[in-house]
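Notes for the one structure printed next.
Here the complex is missing a single protein chain, while all its other protein chains stay put.
Right after this comes subunit A.
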Amino acid sequence: MAQTERIPSRQTTAGKPTGSGPPGTVTDSRSSERSAGKPPSWWARARRDKILLLMALPGLALLLVFHYLPLLGNLIAFQEYLPFVPLGRSAWVGWDNFAVIFNGDAEFLNALKNTLLITLVQVIFVFPAPIALALLLNSLLSERIKRVVQSVLYLPHFLSWVIVIAIFQQILGGSGLINNFLREHGMGTIDFLGNPDGFIALLTSQVIWKDTGWGTILFLAALTQIDPGLYEAARVDGASRWRQLWHVTVPGIRGLIILLLILRLGDSLTVGFEQIILQQNLVGRPASEVLDTYVYNNGVLAGQWGVSAAVGLVKGLVAVVLVLGANKIAHIFGEAGVYKR
């Protein structure tokens, strides 16, 4: 959330190089302060921020215990691991487990292909959806209607995938709402759910239905941070609503869009494990296997824990590279990215 609070200041600096529209009049006093003069010593800063640091401790501890310590478990990527044999007794096999990746095991490549395809489709269709919805909501005049609509839109986020998929089955299934209607009126039925060719479209629509509302939260917060004075100035200059949107609103949330896009890249090899495994049986693995289900099917089911850990490890490394790379590109284009340098 701290990121969103700083959005207006970032927008002003970011607006300059591209020169799109009036950048506004807000000056970033904090950043000039930070770059000027000698920074205080480490100890002085620690003393100054001791309350904040103290407050960060529990979170840091959680991060350590649940994220960093388990990283040690990646050892099994280099072992012929069996869960009932202690780590130290499992045979060391070096890079053998990575063979599926280096030699291009057909199933692995298929999982990789599906993963990338789903990521691509989701970045194109799922990612912009909350932005569009947030802009739409923002243009609603009545504050009360806005609140109600927002609450309704947030709800699906809190349903588990099991329930979301059951709802989709009730509506699109062979005996669901739509097909029952078609059947009663003597028309042919449509197989929405079991069609491998439509699987990605199905996944994407489910994600959009479930999480678009939730995704608007950050954007709406960013939108409220835009200085109303900018809109006034634009109106005085005779800008239409469309031009206000393009020249004031969009630049106002551009930093956040880029930030989220970079973080999304980090998740790009992670596409809805639960959602897919629940629906996998119907469309078959060739159309639905992604890296996460590959790890599950081959690791937990088929007892190839080492190979799965290897694939998981590589997946994590790729994500790190993607995030850092995208962040670098953002810096090159003058954006703040995930963190400032």
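Some points to look at:
What we mean here is this: contacts are C-beta pairs under 8 Å (C-beta built on N, C-alpha and C of every residue); 3 or more make two chains touch, one makes a residue touch a chain; residues count from 1.
Operating definition for what follows: contacts and distances are computed from a predicted model.
A chain of this complex does not appear here, and its UniProt-recorded name among "Imidazole glycerol phosphate synthase subunit HisF", "Aldouronate transport system substrate-binding protein", "ABC transmembrane type-1 domain-containing protein" or "Electron transfer flavoprotein subunit beta" is "Aldouronate transport system substrate-binding protein". Here the missing chain is touched by one residue of A:A56, A:L140, A:A201 or A:V300, and it is A:V300. Set against the missing chain, the residues A:L60, A:A91 or A:A201 yield one that touches it, A:A91. Here the missing chain is touched by one residue of A:D191, A:D237 or A:D267, and it is A:D191. For subunit A, the residues in touch with the chain missing from this view are 65, 69-70, 72-73, 75, 80, 82-92, 162, 169, 173-176, 179-180, 183-184, 189, 191, 193-196, 277, 280-285, 297-298, 300-304.
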